[in-house]
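Moving on, here comes chain A:
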Amino acid sequence: MDIDKIKEAIIELNDRDTKELVANALKKNIDPQEILEKGLIAGIKEVGNLFTRKEYFVPEVLLASEAFYSGFNMISPLIKSQILKKKAKIVIGVVGGDIHDIGKNIVKVLVEASGYDIIDLGKDVATEKFINTVAREKPNVLALSSLLTTTMMRMNDIIKGLEQRKLRSNIKVIIGGAPVNQDFANKIKADAYGKDAADAVRLIEKITGA
Partner candidate 1 sequence: MIGYTCSYIPVELLAATGLKPYRLLHGDIGLSKDGERLLRIDACPLVKSNIAYIIKNQDKFTALVGSTGCDMARRMFDIVDELTDIPVYVLNNPRTDNPKIFNDEIDWLVKELEHLSNRKLNDDLLRLEIERWENIREQYRTLNKKRAANPSLISTSDFHKAAINYYKGDVDAQINITEKHSVNPRVYLIGSAITYGANQILELLEQELRIVGDFNCGISRFLNIEIKDKNLNGIKHAYYNQPPCIFKRPNHKFYEWTSSQLKKYTCDGIVAWTLDYCDSYEFELKRMESRFGFPILRIRSDFSFQNLSQIKTRISAFREMLCSKI
Partner candidate 2 sequence: MVLGIDIGSCYTKGVLFDGSIKNKIVIKTFFKPRQAIEEITSQLKGFDRIAATGYGRELVTDADVIITEITAFARGATYVNSSINSIIDLGGQDSKIIKIRDGKVDRFIMNDRCAAGTGNFVEKIAQALGLRLEEFGNFALNSNKPEMIDSLCVVMAETEILSLVSEGKRLEDIVAGVCDALVRRITGLGAQIGIEEPILFCGGGALNPGLVKSMKRIFGDLIIPDIPQFIGALGAALSI
Partner candidate 3 sequence: MFEDLKPKKINLTEWSHQFRKISDQIIKKYKYYGNQDWGIYLSPPATFMVYGARQLKRLKFDNSFAALRLWGFVFNESERLFRAKQVGKKVIATMGDLGTIPVIVMSFPDCIPFYPECIWWTPFFNESFILLDMATKLGAPEPACFSRAALAAFYKKAYFPKPDLMFASTGASCDDYSCIMQLIEGLGYNPIWIEIPFRRKSRSYFVADDYEHTKWGIDYPKRFETYLMSEYEKVWQNMVEFTDINNRNYLAKSIKNANRLRKLVENIKKLSYEAELAPFPGLELMVIEFGNLYGYADFDEWTDIIEMVYATISERVQKGEGVLNPDALPIAWVTPSPDPYLLNLVEDLGCRIVATEYVINQALVEIEEDIEPFQALARSFLNASLIGSTEQRVRRIIEGVEHGRISGVLITNMLGCSHCAMETRLIQQMLSKVPVLSIDVPAPFGITEQLKSRIAAFVETIRCARR
Partner candidate 4 sequence: MRETLTPRERFGLLVIDEKPDRCNIIPLVTSHAAEIARMKLKKYYTNGEAMARAQIAAIEEYGHDAISIFSEVGIIAEAMGSDFDYPDDDLPVIKRPALTKKNIEDIKIPVPKRDKRLPVYLEAIGYAYQSLGDKVPILAYVPAPFTTGMMLSDPKTFLIQTIRDPDHIKKIMEKSLQAAIEFCYDIIDAGALPIIVDPLASSSVVSPKAYKNFALPYERALIDFLHRYDLDIILHICGNTEPILDLLLETGADLVSLDQVDLSLAIEKLSKRMRIIGNFDTSKIAFSSPEEIMEEVKNMVKRGIKSKKGYIASTGCEVPIKTPPENVRTFINAAKEVGWYWE
């Protein structure tokens, strides 16, 4: 009951309620693991679905993720050691010249909520920095975002750079953002295109086999 309310609070984009409900649930000694999975994560995943169904848009997801984090921040110290076993390592960032990171941030929330280890390089990230990070961190997935037609070409540069440094075969590259699509992904030889944040999580699950 309490946990359902937490899920609903997130869907209703209410961070204060979420915080209160999580506090209450903890007081009632409900298993943090359950609060997280069935409340917070279930909520944010549903938001992801609503987003896919074009019922929610970016602002809604932003508020939902605030609500999510308001609960998550209370819970994570309690369960860190036990369950946050990382499924895979993801590097994410917005390509150079582009500062539109909201979409990327939404992906980050959902991916993080789904239990991945995520390294966020932020926005306007130079091509070199992506490549160097991949070389150093050896992630399983590189997730690239861009909102501008003019900057989407950078994705191509990054993939070419990975090839040159012989890093390409060990990593999956997924891309997203308003101007790109499956066609574009094929053209630049990305492994996958995610049309929205929820889609991105599904893709990551698929290509990392987890």
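Keep in mind that, in the parts below, a contact is a pair of C-beta atoms (placed from the backbone, for glycine too) under 8 Å apart; a residue touches a chain by one contact, two chains touch by 3 or more; residues count from 1.
How these were chosen: all candidates are chains of the complex that A comes from, given by their letters.
The structure displayed is predicted, hence computed values, not measured ones.
Chemist: Chain A is shown by itself; which of 1, 2, 3 or 4 touches it in the complex?
Modeler: Candidate 4 is the one in contact with chain A.
Chemist: Which part of chain A faces candidate 4 closely enough to touch in the complex?
Modeler: Touching candidate 4: residues 13, 54, 56-60, 62-63, 66, 96-102, 105, 124, 148-153, 178-181, 183-184, 187-188 of chain A.
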